[in-house]
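What follows is one structure encoded as structure tokens, with my remarks underneath.
The other protein chains are all here in position, but one chain of the complex has been omitted.
Chains here go by letter, A and B, matching the order in which they are written, and residues are numbered from 1 within each.
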Amino acid sequence: MTENVSDLVLDGNAAAGLLQEIFIADITTAQIQCEACGSTGGVGSLRLYAAPMGAVLRCNYCDGILMRAVHTPHGRWLEMRGARYLRY
Amino acid sequence: MTAIETAAVPVRRLEWQLAEVREIVVETSRVKSIMLHVTSWQGHRPGQHLDIRLTAENGYQAQRSYSIASPPEEELLTLTVEQIANGEVSPYLVGDLRAGDQFELRGPVGGYFVWTAAMGGPLYLIAGGSGIVPLMAMLRHRERRNSRAPALLLYSSRSLEDVIYREELDAMTRRDPDLRVVNTLTRNQPDGWRGPRRRIDKALLGEKCFPPEQKPKIFVCGSTPLVEDVSRFLVELGHDPFTIKTERFGPSGV
Partner (left out) sequence: MQEAPITRGFRSRRQEQTSKNRVPPGQYVTTDFPILSAGPTPQIKVENWNLAFQLDGSLLGKWSWVEFEALPQTTIKKDIHCVTKWSKLDTSWQGVTFDDLMKAVGLAKPPQAYIMAHCDGGYTTNVPVADLVGGQGMIATGYDGLPILPAHGGPARLLVPHLYFWKSAKWVRRLRFMEKDERGFWESLGYYNYGDPWKEQRYDGD
């Protein structure tokens, strides 16, 4: 049943494949700072939502969106407005 | 977008490769290990996972991620899969797949949840259900490297029959005085069971774990509730959050 429940809360590790397609690098080990609350953590530890449609990575402390990524047949999209920095 | 390369990890484009099933091993009533041969596999680090892709005759595709259970020292890649009721992919992998079959996979993926012997210990591993899989890759690698890093596995399962890799873990602890395994059985316990009988809580973590001063490398893998509770307890017990790596799995809460 859980395989049909796309609402599984996974984490940045599960988004690693999609992110690596975009960054051409594994950023799950990178440190990322939340723009909204200033907390810092590993990309791999962030909560991941919306997995079949794309990756929405949220801050573990304030639930703010740090990163959004989508893989479409016409290209890959990435938005990181919610992150102050990515460091690796 | 410009390509960004990390100094430490050589990276190449992820591509789908064909894997062939060499052997299938029954682990428990719902869990099987699948040994795969992948021609141009470039190696992996313990804790990483890979994506698999299945294509039906009508073109329908399903994609899932599975942790690699085998250490990099093994030639064949092992995936350990739990069958989920009403699942779409796991019933095929656990029920229909046979030696000689092929499917696509891509990886290895994920550098965050990784432990290699070079990183040293102590190593503190906490697993719920099928969350044991990436941690087992770490323990198998540790043994192959003859690592003396003290290691402790705290493993939560519903019953003794549901403990994945049970015999292998028993044998490992017999061979290695620096490895300890604590099983907690949350639903059914055999007669005479003297181990813990409850979900992993703060008391159990505090009782069993390396003290924070030893700065253990901590890896927690299981359902989201387990992972989030355990992480919180570990921080309350004084562990530095940066030393705690987590991986949330979909199915199987114990």
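The definition used in the following text is that a contact is a pair of C-beta atoms (placed from the backbone, for glycine too) under 8 Å apart; a residue touches a chain by one contact, two chains touch by 3 or more.
Bear in mind the structure is a predicted one, so any value in this text is a computation, not a measurement.
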| item | value |
| --- | --- |
| Selected from B:62, B:76 or B:235 as touching the chain missing from the view | B:62 |
| Residues belonging to chain B that touch the chain removed from view | 16, 18, 53-58, 60-62, 86, 88, 92, 96-97, 101-104 |
| Chain A residues touching the omitted chain (full complex) | 1, 4-7, 9, 47, 49-54, 56, 58, 63, 65, 68, 70, 72-77, 79 |
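By definition in this document, only the chains that are shown with their structure count from here on.
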| item | value |
| --- | --- |
| Approximate Å spacing (C-alpha centroids) for the pair chain A, chain B | 21 |
| Chain A contact footprint on chain B (complex, rising order) | 1, 3-6, 9, 11, 13-14, 49, 51, 64-65, 84-90, 106-107, 109-113, 224, 241, 245-251 |
| Complex interface listing, chain A residues touching chain B | 1-4, 8-14, 16-17, 20-29, 41-45, 47, 78, 88 |
